[in-house]
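Only one protein chain is missing; all other protein chains are in place.
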Amino acid sequence: MMDNLYMPYLMRIDRITYEAPGVKTFMLKFVNEADQEKFSYKAGQFGEYSVYGVGESTFCIASPPTRKGYIECTFRQTGKVTNALSDCEEGSIIGFRGPYGNVFPIEEWKGKNLLFIAGGIALPPMRCVIWNALDLRDNFKDVTIIYGARTVKDLVYKDELKDWELRKDVKLVTTVDPDGESPDWKGEIGFVPTIVEKIAPSSKGTIAIVCGPPVMIKYTFPVLAKLGFTDESIYTTLENRMKCGFGKCGRCNVGKVYVCKDGPVFTLAQLKELPDEY
Amino acid sequence: MVDLIKRAKELIETSVVKVLIGYEQGTANKTRALFVEKADDADRLIFDSRCVQNLAAYVTKKEVKEKGKMAIAATLPVMRSIIQLASEFQVNDNNLLVLGITPESKLIEFANLVEVETFVHKYEIEIDARNKEMLDKLEKMTQAERWKFWMDELSPCFKCYACRAACPMCYCSRCTVDFNQPQWIPVPSHELGNLEWHIMRAIHLTGRCIDCDACYNACPLSIPINLLTKKMLADAKEHFGAYQPSLKGDHLMSTYKPDDKENFIQ
Amino acid sequence: MNIDKRLVRKDSLEKLFDILKQNSKTIYAPFSKNGKTSFMDAKSFAGISTGHIQTSESSKDIAFPRAEKILDYSKNKEGMSVKGIDFADIPEVVLWGVRPCDAIGIGELSSIFNWDYKDEIYNNRLSKVTVFGFSCNKSDEYCFCTSVGGNPGNTAGSDILFTRMGEDGDYLAEIITEKGLTVVSLAQNLFEKSETLEREKFLAEVPVRFNHEEIRKKLDKFFESKEWIEESLRCLGCGACAYVCPTCACFDIQDEAHGKKGSRVRCWDSCGFSHFTVHTSGHNPRGVQSARWRQRIMHKFSYMPERLSVYGCTGCGRCSRACPVDMNILEHLISIQEVTV
Partner (left out) sequence: MAEFEPKIVAFVCNWCTYAGADLTGTSRIKYASNVRIIRFPCTGRIDYMLLLKAFDEGADGIIVSGCHPNDCHYTSGNFHARRRWIMFRSLCDFTGINTERIKFSWVSAAEGAKWAAIVNATVTSIRELGPYTEYKKVAKYPEKEVTHG
C-alpha cells in the first residue's frame, strides 16, 4: 500500500533516449523491488511523473505492459516539470504514481485488423498499444501504422520505426508535412489525413486508433468515415490538464465525463456524446 | 438617472455603441453591473451612492470588449481608471465612450478621452480621513509591530484573487502570480505566499492605482489590502509630487528625474 | 442510532467549552473580525460569535485545509527519501458553531474525496473532527437550504446539534452520533433530561425557491444555452465563490523546495480562474468565463448528482454573499428553472 494516494513510487532513470528536438524517452525502473512486483497496468493508462521540488506532470506510459521490469515515458520539454525532467540525468530519481485511467480494449480486438494513425508527439500513447499488439501478434490480422510529423527531425522513436519497417507483419507508412522532408527522405510527403485517404486501408474488420494534435484528428475522422469506419471502431485519447489523476481535483472533466477516470481512451461514438469542451 | 436612461437608449438604438456598462439594482441592498445591449434594458439602469464598484474593470474584459464599441457610466474613480487604461493603450476613443457622472451626480457626455482627462484633473486624488489615520497609525508603529500587524491581517487571505479581478489595472492576461517559470510567488495561501502576493500586487500598482478601493470592497474577508496601495500613493506624492493619471503616459514607475531624492543609497 | 434529546442550560455552554479544553481538544469556533465571521482556533469561550447568520468562510478547511503538506522529501547521497504525512499528528478537533448547511456539506465533500479512490488524508482529518452544529434561528435573502434538501434544523453532518430555544433561551441538544455521545460522556451533567423540549418553532423560516431535481433535469439539455453567457458577463473570474463554498473541492498540487529538502503541498484552486484548465500548449478547454461559470453550476447540480449521487450545493448562500460583483447563484438557478428549454 502506498502511504496515501499522492505518494509516488521512487523511480530511477535507467536510460535516456533522445528522440527529437526537445523530446526524450526515459526508461524508468522501480527503486524498491517490492513496488515493481505489485505494479501492473494496461495499454492506454497514464501516470503522474514528478521531479521533487518542481512538481508533477501527466503523461502516458509509453511502454507496453507485455515488457516487464520497467516503464517508459516520452515527453516534450514544454512546461515547468518537463523542463526539469529534461534536466535529469541517467541515475536520477524521480517520482511516479499511477497507473490511472481506462485502457484500450485490446482483448476485444482479437482477430481484427489494426490501423494506427499518429501525428507528432502523439505516437507515445500509441506506442504502448502497438508493441502490446505486436508482442501478441498472432491475435491480430493486418497491422498498419501511419505516422506523420512536421519534419523528419520531429519523428520520434526513429529506431523503432526502422524495426517496424523491416518487419514483414507490419505495414508502416511514415509521412512528413510538405517542406518538412530531408534530401534523403524516402517516406511520404503530406498531411496525415491526406495520406490516410491515399493509402485507403480497408475498414472491414478493422479497428482504427487515432492520436495526434486536434487539427490532425479533426480532419482524419471524416476520412475514416468515408472509408467506412463506424464511430464505434475508431479509438482516440483525450488529453486534459490534470493534477490528481483520480477524479478529485476538478480540472479534466468534459461535462460529466472525467478524462482521468472514464478516459483517456474514448471511441469516436463516445466522443460525439460529449459537449464541446476539450 | 433619467438622463442616463434616455441617453443609453439613444446610444443603443442608433448603434453608436453596442453595449453600455452601468449599474442596476442587485440582491438586497447591493448594486451591480448591468450591460445594456437592448434599448429596453436601459430602464433597469440606476445610479446612487451605493454604486461604488469600479466598472472600468469590464472595459478590458475579453467577453465585453468583443461586443464592439462600449459606453460606460463612469464615476470619478472610474474616469480616472479609464485615463490610466488609455495611457496604457487598453482603451481609446474608438472603442469607448464615457458618460461621466460628476461627484454632484450630474451626467456629462465626453466627446473624447482628452475631455475626460481635463475633467479628472480638476480633482486631486485624496486619501480619505479614516484611511489616512490608519496609515499614520501604522507608520508610528515599530517595524516589528507592523510585521505582526500584516502577518495577522494577511493570514486569513486564501488568495481568491478577488482583489486582482476587481481592479481595473489588473488586466494582464497572465499575472506574475500565475507564472511558474520561474515560480515568483508560492501558489498556496500560506504566510509567505500571501505576503509576497500582496507586496507584488502593491508594487505593480504603484503609480497606476487611482485609489478606488475596489480591491478592498471585493475582498470576501475584508482584509485592508488597500492600505498598501494607499501607502504607495501617499509616498509617491511625497517623493515625486501629486499623482494624476494622464494620457501622456509618463507613468511614475517608468519614468525618472535625474534629481530624484533619496537618503538611503550609500 | 436514535437521536437523544437533552437540555443544555445557556450558561452550561461555557462549562462544556472548558471541559473540552481540559480534555485537550482543539476547538474551532466562529469569531468576527473586520465585519466578517470566520472559524478560528478558540482559546477561550469569550468572543465566540453567535449572532451571525452564516460565517463568511465555510468550515471545510478543518478537513480540507487551504494548504496542506502531502509529503516531504529530501535528497541525500543515497538518492532520495520521501515521507508521507503522519496521521497521528492531526489533532482532535471540535468544530463549534457550524450551521446545518455547513455540516451537511461535509458529506458532499466526503463524496468527492471518496468516490472510487479513497483520499486517506482527507478521511483521517475528518475522522478527528467532532461537529457541533447550531441550527439557524434567522436567515437572509441568500439562504436557500430548503431548496436543496436541507433545513435550518437539519441534523445531517452534525454529531451534536444545538438549537437555541428562544432568544436568550436554553439549548436543545440533539445527540446524533457515537462521536457526539463520546463528547457528551465527558460532561454528562451538562446534558440534562427534560420533557419540555421543542425546536421547530425556534427555527428560521427559509422558503423553498426552486426544485433541485427539476433543475438537474433542465441542465441535461442546457449546456449550449445562451443563458450562461448573459449571466456570466459581469463575473470577473476570481475564486471567492469557490473558496467560501462548503463543498468546492478543486485543488492544485505544488512543490515547494528549500535547497535539497522540500514538500509537496495540496492547496485550493478554483474552476473560475481562467488558467485553471489551460494546457501547456496554450489551448484552454474552458477559454471563456461563461464556460467556467457553467462548469460551476453544472458540476454542483448535474455532474455531482449523476456521478456521486449527491448535489454539490447546500444552499448556504455564501458564494452570493462573498461575490464582489453580485453573482447570485439562487437567482440564476431560479431563472434556469423558469426558462423553457
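For clarity, chains are labelled A, B and C in written order, and residue numbers in each chain start from 1.
By our rule, contacts are C-beta pairs under 8 Å (C-beta built on N, C-alpha and C of every residue); 3 or more make two chains touch, one makes a residue touch a chain.
No experiment lies behind these values; they were computed from the predicted model shown.
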Options B:E13, B:E66 or B:D235, residue touching the unrepresented chain: B:D235
Chain not shown: contacting residue from C:F17, C:F39 or C:F162: C:F39
Residues of chain B (touch criterion as defined above) contacting the omitted chain: 138-139, 143-151, 155-156, 176, 184-186, 188, 190-193, 195-196, 198-200, 202-203, 206-207, 228, 231-232, 235-236, 239-240, 252-258, 260, 262, 264-266
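Criterion: only the chains that are shown with their structure count from here on.
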B-C or A-B - the one linked by more C-beta pairs in contact: B-C
From chain C, the most remote chain by mean C-alpha position: A
Distance between the centres, which are taken as Cα means, of chain B and chain A, whole angstrom: 47
Computed distance of Cα centres, chain C from chain B, in Å: 32
Shared interface positions of chain B, touching two or more other chains: none
Where chain A touches two or more other chains at once, by residue number: 55, 79
Sites on chain C touched by chain A in the complex: 70-71, 73, 75, 79-80, 82, 84-85, 112-113, 115-121, 223-224, 249-257, 262, 264, 266, 269, 271, 276-281, 283, 285-286, 291, 295, 298-299, 302-303, 306-307
Complex interface listing, chain B residues touching chain A: 180-181, 183
Contact set on chain C toward chain B in their complex: 33-36, 38, 56-57, 66-67, 140-142, 229, 232-234, 236-240, 242-244, 252, 254, 256, 265, 267-268, 270, 273-275, 288-290, 320, 322-326, 328, 331
